[in-house]
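A protein chain is absent from this complex, but the other protein chains hold their places.
Take a look at chain A:
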């Protein structure tokens, strides 16, 4: 146990390192708090110009900033991000709708972006309900307008609040992703500790004493885990009481999942140390691995936009599983339902651990 205690002591004694371990995640998470959602910009080209389309436009106006776009410029303006969403209403759309036929609406968005999802969502709901009213009015124009107005007065079509709630969860998810990334970064310190013991020859001396290498590694990893636990606890407290990030009553579940993840993260740091000769090398290798792992795993944001093969690859990162678990917890699942995620994270921890400890058996030089 003396290796365990001394390593903790040495980590705590290095003030700069300690500040980094505690404050870096807090600083990183605060980046995730920045609301990067700019106002949604939409354009509507209305070739129908009826009372109904006018009302539709009025509804959409409450959700986005309206821009004027020429039909031939749609593609260009979308690419230049002048608008996020363009709706083209064909002539005769209203008549068609009252007759009970679908069609007549064309939506244009930037493929990779999902910012305009609420608009599409609104449009679909509106079209559904208007279709229902048309059927009820027996496809008679006058009757239709009468019922439609009644309907709008009594129950004006407001966007179902689900997407808004989703937005909140997405924000929380983003901040938590911005905790997972610095956890990986600080895990490198575990590896650096091992490398420095190797390079200052204290490892040689330690193993010349009656100490088994397995016991040495376990004690080293144990001490980093203790430090990681302190780091995580601190971050969660700030998350809840400082940044006030809503976690849908899943704080404990998220905490538990992240504790599990910290085991994988520390093992990752140890694995990096085993392939690095110097501290500089470990840092470089670490950065080169952590960035893609985080991005692929979805810690920087969901991978909805990505092609399928990328989504498949992403499952080969531990970050994917922790983010997947966080997603589910934020959506009200309980921790007990996350068996698969937990198993995958543990699996990664074991793989990294084995990779980090089963290597060259000669430690003499």
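The working rule: a contact is a pair of C-beta atoms (placed from the backbone, for glycine too) under 8 Å apart; a residue touches a chain by one contact, two chains touch by 3 or more; residues count from 1.
Rule of thumb we're sticking to: contacts and distances are computed from a predicted model.
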Listed names "Sarcosine oxidase subunit delta", "Acyl-CoA dehydrogenase", "ABC-2 type transport system ATP-binding protein" or "2-oxoglutarate oxidoreductase", with the criterion being the UniProt name of the chain not displayed: "ABC-2 type transport system ATP-binding protein"
Absent-chain contact - pick from A:205, A:277 or A:340: A:205
Touching residues on chain A - with respect to the absent chain: 2-3, 6, 9-10, 13-14, 200-202, 204-213, 361-365
